[in-house]
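What follows is chain A.
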Amino acid sequence: MTGKAPHLSLDLSKNEPAIELVGIDKKFGAVHANKNINLTVAKGSIHGIIGENGAGKSTLMSILYGFYQADQGEIRISGKPVTIRDSQAAIAAGIGMVHQHFMLVENFTVLENVMLGAEGGQLLRQGVSSARKELKRLEDDYGLDVDPDAVIEELPVGRQQRVEILKALYRGAEILILDEPTGVLTPAEADHLFKVLKVLRDQGKTIILITHKLREIMAITDTVSVMRRGEIVATRTTTETTVEELAELMVGRRVLLRVEKGDANPGKVLLSVKNLTVKDSRGVTMVDDVSFDVRAGEIVGIAGVAGNGQSELLEAIAGIRKPASGEILLDGKPTAGADPAELRERGLAHIPEDRHHMGLVLKFEEYENSILGYHRESRFGGAMLNLDEIRKQAEEQIAKYDIRPPNPRLKTANFSGGNQQKIVVAREIERNPDVLIIGQPTRGVDIGAIEFIHKRIIEMRDAGKAVLLVSVELDEIRSLSDRILVMFAGKVVGEQSGEANEQALGLMMAGIAA
Partner candidate 1 sequence: AEVKPALVYGTGGKFDKSFNEAAAAGAERFKAETGTEYRDFEPKDDTQGEQAIRNFASRGYNPVVAVSFAWTSAMEKVAKEYPDTKFVIVDSVVDLPNVRSVLYKEEEGSYLVGVLAGMASKTGKVGFIGGMDIPLIRKFGCGYVQGVKAVKSDAQVFQNMTGTTGAAWNDPVRGGELTKNQIDQGADVIYAAAGATGLGVLQTAADNKKLSIGVDSNQNHLHPGSVLTSMVKRVDLAVYNAYLDVKDDKFTGGIQSLGVKEDGVSAAIDENNKSLITPEMQAAVDKAKADIIAGTVKVHDYTTDNSCPM
Partner candidate 2 sequence: MDYFDIFISILGSAIRLSIPLLFTALAGLFSERAGIFDIGLEGKILASAFASACAAYWTGNAWAGLATGIATSIVFSLVHGFASITNRGNQIVSGVALNFVAAGLTIVLGAAWFGQGGRTGQVPASGRFSGITLPGAEMMRDVPIIGPLYANVISGNNILTYIAFLMVPISWWILYRTRFGLRVRAVGENPGAVDTAGISVAWLRYRALIVAGFLCGFAGTYLSIAQSAAFINNMSAGKGYIALAALIFAKWKPVPVMLACLLFGFLDAFANFMQGKALPGIGEVPVQIFQALPYILTCVLLAGFIGVARPPKAGGAPYTKER
């Protein structure tokens, strides 16, 4: 079928199209992840796709890679219609993909991972030496060096991603899809990646780069498409567009890059972290000797590339993870040995970064989630649950935070992402805590809800609460924080005022300057 949506074909003059997507449509149950997508990418170009969380970028690419099946639509490779029933067909069609969540076997070596699916014969021995040779060649050609005998789980993420790229190249990919490759990279690593991508393009390979970082789009792509709510709303030649235009296209209206807020009025220290070290389950140090204070009436933001210890820091403060050493003081008193329940009683509220796995029980009805973590409070009953009281306060929260649909008996999974987040925010803020720690408050949330949630956070600050905010979105950090700490490799590598410039922060996030 042919699309009714505007089909923008670009003038990349001599280059014929490598990929054409026509009328691609995909639903996951009630979620319409891709709506009638039309897209053409020219051979030998780098095409960017941007869009907010949940816009449908990964879904579209996974369809192209045969990981999902489109409900409708056609895919053409080099002008010929193809059916991509599975990833094998995609690989055969010369498509390679680096997934947002790596598809690596963690206890395998690099070599085994690269060979998987392209072993070159029934017996491994036949393929091993040629695979080694080929890896060496790729390393020399593109500067993608990794030790073929290293075990994946012992490699840093940047290296793991390199293995993913090698996997695709090893299979002779002509079209390379990268799904948010820089989310886990430092700016320096990202720069190296971009260099590699440019070499690949110059050799005639076609690259699709998914990201929601406008800066990257401007830096490397030739053309760019913007996705919003499952649709491609625009396609532009990169040199002919601006950051502002793309941002506006992405969210569907002019974006306020700044939130209105008054000056901070810091009071006494409510949360204090002293020489904190946290290790993960494998014993790797994730938070390394970190110290800072958060005062009443201020928002302290923690910036950093994902995976630099922010999550572990928050979990340690919240009492979910036991620190290896160091001390956390809540209103001057140490929290050692206290579990999350006790910390809540002492006035600490926590909006976790992962609402699906932590903040909510998706199978619970809304009212059941509205007491999660506070269920022991006596007003919700003794040994038995006081259902009347619980539902009453759930209804109040729903009204106050405009949670839709306003039904406390609805299963939580059936609320949209933004409303789910509001359920969490309402629960935590309504307890009127002294200290509020927040991870990724607006991930996967639409712009309306973002503004709402940001306003609540600032209200908390203005009411004299101490707020610690972790986000990988620099814009969010900059617009909300009164002070900004930058984390890199588990350490706090620098502190800036809320007015910090983006460049300086970016350098610090890469661990380069202080």
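The rule we apply is simple: a residue touches a chain if its C-beta (ideal position, glycine included) is under 8 Å from a C-beta of that chain, and two chains touch if they have at least 3 such contacts; residues count from 1.
Regarding selection, all candidates are chains of the complex that A comes from, given by their letters.
In this text, all values refer to a predicted model and were calculated from it rather than measured experimentally.
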item	value
Selected partner (touches chain A in the complex), from 1 or 2	2
Touch list for chain A against partner candidate 2, complex	28, 65, 67-68, 86-92, 97, 99, 101, 103-108, 112-113, 115-119, 121-125, 167
